[in-house]
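Can you keep this structure in mind? I'll have questions shortly.
Only a portion of the chains appears, each positioned as in the full assembly.
Note that the chains take the letters A, B and C in the order they are written out, and that residue 1 is the start of every chain.
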């Protein structure tokens, strides 16, 4: 069942691996706790990439996104990522 | 662990797990300088401290400066490796009681690694210390072992200078700054072993420049209020290295209460707290009556801190966690790492360098240093790209010229002469802005000293002879060894950091103006002519001519800098120079004839 | 005549700004914590990385308690100057319209650039002539100005597109002209030895204004 070529949109959520410290997140958490009085237990800041890919189906589109992550978008030494459909 | 036999003999028994972790760090090459300590002792030096070195600038001012490398972490994760490299050397300068005022970076890479550049930029720019100079060496030899050496400079008054040791047994040690986590556990020892390809899940050190800026201002406030009697930064080896060095250098012992170290990860083991390499932390020595005020300042600057150790006369280093003693050994045993044999190296006559295998690409470095803030502090008088960096001290006429320089291309063929010539070339660059050399800091970057000890000896002898002949003391330094990959070592790369005093910063020719361009000197190298070349440089500077000294005669970076200042450079062809030569470029607004060395008019600037 | 230099955790151009103010003969004082700013004749917010610029440049600093005092003084029409991070803080405080986004290159950039004076009717620009071109240094990673829904009062424009700022905007003022914010660093161009002195007149204009010599049309 071939579907014609069209755009598929995904969001890639990239975060530091859990054992890697995130000073930015720690500082913002502290501000929300101490200055704004909000009960924030932890906070980490990462990247959220919205990507639209041209493909013949969702699986193919997803493969392109995974390829983009492997080749460029994600630094495997310190980052992990999740892809979700938009 | 390398020296396990020595440790068993010293302890007279099998070492405990914690002892193994501890000595694995303090006896590592990175902290213990096993292969280089003996060479360093031979160097003409002002003071024998391994911490940052101090030189006198006059008017009660002193300058501290040191170079440090973060090669292994930058190979694994360039951004954070380079960033934490900057943070570490800045804390070294701070620990001497001086305000950090300048950074220079020496980078050896196979390509412009943007991760390394942004790491240095983000960290240096954020803490507000200008990056005013450096060297960019691009060649294939450093693909798997990039070298990230950062030199930092600090300025202070002589009465603010702090020793890196405890002074009396009723003092205490406060550790403050960022909270402690499991960062880089195994960092120091990891830096002293060859990089395997697939690094398993290692705890990388991450930089927090915001915390570092708070640490800098808090520390300087404490020092202004005369609250400190000594200081040591927490670098490789964390709490352990800092506290045992402070104790053993003062010939004291002490008890370290690991429960009092502020934690970011509450479930840490005692030994993890002891050797964690969390960044942005400092150890200060003080008397009990000043503790309250110091901790007030810590709190005021949003930092974490507490009294972590008490000194005593026992000479024993004791670490306690949850009421249990987890380490109890002589402090001196920890800090006096085993010494590897050195080699007496007698240099052969200088070889011809035309058979040199390595050549560095002539790359315009603007793309790199435009990412660095070189102006913050409003004391930068000569900006990057236009020759030797020059800084001023507000309220005085004093200037200080700064250079980082190395010749790994020559040293690859002959480590002695390559290093020796790098020392001479560094001095030319200092004199080119009217500077009088006050000291050298050296960054040793080498392969495996066990496989090839002789070239290390040759390199160190080149530094020693160069410094002795030019009568410039070597005031500080750093050594990074085991820079190899699959058995292949990097070229012997000894980086010279040099600081020179300028009596009157206003009298030095700063900007460029329309002028004739001369190449003055000789296209090859003959040691006997060096003094004449230096006197020629002095003459030109005294006449207000701009002098540019580079191993390449003219570089793309320098030409681009002139273009950006709106000048048109007309060159009628530069003389061919050998890899090691004695020629400088001079910009003069009147004809030059009456000089001993050969003079050739090569173009004009309009 | 006393000028406040507000120092947020992470500010790093405070000492440079202090020196430039003193150089033109103004008395300056650092303000580290919340306090009444009424005793000051002008308020300046220096460049730097307040709170590390960890969320958005100026975002956290703009919500500090001292912000209330700054807003109160703004309400009194007191001259307020924001340089680089100071501009970002004033925008995040809502005292000026628009936002400062990351440079298109994604990189920090430090170099001399050229700007043009568009409006010299503010306490900080009376000694410049409209249309005059100035050489000032920039040093930022987030210098791209984007207009919100309000049209800003433009004071300086870049003379070429260096970071895709809307309308080449380099500096804006509040509608009444008393608040000035710009991305370039005038305090780094107050002495020839530093490479240029086009920034000096900004501080001299402030001094004249405070001395009441120069009546400035609102």
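Heads up, the rule we're going with is that a contact is a pair of C-beta atoms (placed from the backbone, for glycine too) under 8 Å apart; a residue touches a chain by one contact, two chains touch by 3 or more.
From a predicted model like this one, the values you see are computed outputs, not experimental measurements.
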Key: Formula for the whole complex, using the labels of the chains displayed   = A x2, B x1, C x1
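The rule is short, and it goes like this: only the chains that are shown with their structure count from here on.
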Message = Chains as vertices, touching pairs as edges: which of line, ring, star, complete or other describes this one?
response = complete
Request  = List, in ascending order, every residue of chain C touching at least 2 other chains.
outcome  = 51-52, 54
Query = Can you list the residues of chain A that touch 2 or more other chains?
reply = 23, 27
Key: For the chain C and chain A complex, residues of the former touching the latter   = 51-52, 54-55, 60, 63-64
Query = For chain A, which residues count as touching chain B in their complex?
reply = 16, 19-23, 26-27, 30, 75, 77-78
Remark   = So, in the complex, the side of chain A touching chain C is made of residues 23-24, 27-28, 31, 35-36, 45
